[in-house]
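Of the protein chains in this complex, all but one are displayed in their positions.
Moving on, here comes chain A:
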């Protein structure tokens, strides 16, 4: 993802408890404008509405939104599919609005998506990030992603990208990890339900 370069000093950080943040899986058309607004705000190049639809219609269970007091403050949009004989997940967009950063929201959003990917049989997860995006690189590094390759001048602004990759352990090799991931299933399935009529969100 290419991020905005202008680092406006807007929005002082907000005080909140981690438990105040509510995570929901993509629940339908009413979530689309929320996701679009967030992503358009933070990523430099606007995505077409078709791009969003492509992701959220085909893989609604891989997209999550974070709400604080009814406001959408973060989102992750993903996909998965066969790629050269491996089943791989792909993180397309990840955004947390400035006042809410540094509190683990992005980590939680991505973690939820990756867990669903694991359950769906993904062997690996990938994404691209600008080589200058320290925050995202640190975040994904902590989750176990490696920088698999560098893409020369990937962005039209001439900046290189890293392809980040997370190799998921094969269950027979490391059952303990999969179990750990499965333990949180209840949580996941709850939030996986479309929040029908959850108008308190906005």
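In the analysis below, a contact is a pair of C-beta atoms (placed from the backbone, for glycine too) under 8 Å apart; a residue touches a chain by one contact, two chains touch by 3 or more; residues count from 1.
Operating definition for what follows: contacts and distances are computed from a predicted model.
> When one chain of this assembly is omitted, its UniProt record names it as which of these: "rRNA 2'-O-methyltransferase fibrillarin", "Zuotin", "E2 ubiquitin-conjugating enzyme" or "N-alpha-acetyltransferase 35, NatC auxiliary subunit isoform X1"?
"N-alpha-acetyltransferase 35, NatC auxiliary subunit isoform X1"
> Determine which one of A:34, A:62 or A:118 touches the chain that has been left out.
A:118
> For the chain not shown, which residue from A:28, A:81 or A:135 touches it across the whole complex?
Considering the complete complex, A:81 is the one touching the chain left out.
> Touching the absent chain in the whole complex: find that residue among A:23, A:67, A:100 or A:162.
Answering carefully, the residue with contact to the hidden chain is A:162.
> Quickly run down the residues of chain A that touch the omitted chain.
1-2, 43, 45-51, 53-54, 57, 79, 81, 90-93, 111, 114, 118, 126-128, 131, 141-144, 146-156, 158, 160-162, 165-169, 173-174, 177, 181
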